[in-house]
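Structure below; questions to follow.
What you see is the complex with one protein chain gone and the rest in place.
Moving on, here comes subunit A:
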Amino acid sequence: MKVVVDEEHKGQIPATINKLSFLSRTLNNRTALLYLLPSIVLFSVFVFYPMFKTVYLSFFLTDLQGRPAEFVGLENFQYLIQSESFHKSIKATLLFVLYTVPISIVTALFLAIIANEKLKGIGVFRTLFSSTMGMSVAASSVIWLFLFHPSIGAINRLLSIFNIQAIEWLVDPSWALISISITTIWMNTGFTFLILLGGLQNIDENLYESASIDGASFWYKMRRITIPMLSPTLFFIITITLINAFQTFGQVDILTKGGPAESTNLIVYSIYREAFINYQFGTASAQAIVLFFFILIVTILQFKFGEKRVFYQ
């Protein structure tokens, strides 16, 4: 708003200016608020309220309906610290993250690189490689349930051709977590592949041509061009995969139900069991809080140490 101050009326004007400028100062904020309102409402109902409720519940013992019955302070957390079962769950979760995240990313990156070649019929491969993205957790888990079947499963049959003894994929405690990891990597591949392929296709072809004229080898191009140019995409996909790994639930529920001997009792599954099977909403909430801080810390660390290496154009 433009206010012209002319000499005669100089004395009277400041009051009006103050009034106007108060309105105009807040105008932008009020407009912004209006735009934000839908997300604020949605987030409040579906994220913030449950979050605070979880924090609140973690300080209580609850009845079977999940209503707070008795305030116990930090006892739920103390219980977790001593709980053998929770330790196992944390360990399984960390191992699971370690197994799935790097292998998912490397596999998808490899597939994306070979699918980025301009060849006839490459579209078929791109579709195939990304196809697991369109499959639900339930459907993929069922597929793997069959593949892992100890006697009629395709994997053990294949092994028997090479005279390798049948493996009890989902029943043997030393194999179950690996089986779940294999399933998860397979499920991750589609989405990760698609995102990385998109990132690769954004890299200017001329950069590679220029490098080949300079006599750069495949690995040199990979190290000096592909990885740095892909770093924002890689950073994004690593973050997403990491968080997803911490939150894995569906495949555990369908394939192993947390067993055998709690070897696949990943933390989210553990929370689910605690809350909806044992009706211990208090300790379940406490576990959820622990998970929240786990993810928070890992993400902060990632941003702190990972983002430095990311090159944004």
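By definition in this document, contacts are C-beta pairs under 8 Å (C-beta built on N, C-alpha and C of every residue); 3 or more make two chains touch, one makes a residue touch a chain; residues count from 1.
Basically, contacts and distances are computed from a predicted model.
K.L.:
One chain of this complex is not shown here; going by its UniProt record, which of these names is it: "Cell division protein FtsX", "4Fe-4S ferredoxin-type domain-containing protein", "LLM class flavin-dependent oxidoreductase" or "ABC transporter ATP-binding protein"?
P.N.:
"ABC transporter ATP-binding protein"
K.L.:
So which of A:44, A:174, A:201 or A:217 would be touching the chain we can't see?
P.N.:
In the complete complex, the chain left out is touched by residue A:217.
K.L.:
Among A:207, A:222, A:240 or A:254, single out the residue that touches the unshown chain.
P.N.:
A:207
K.L.:
In terms of residues, what is the contact footprint of the unshown chain on subunit A?
P.N.:
Touching the chain left out of view, subunit A contributes residues 204, 206-207, 209-217, 220, 224-225, 228-229, 311, 313.
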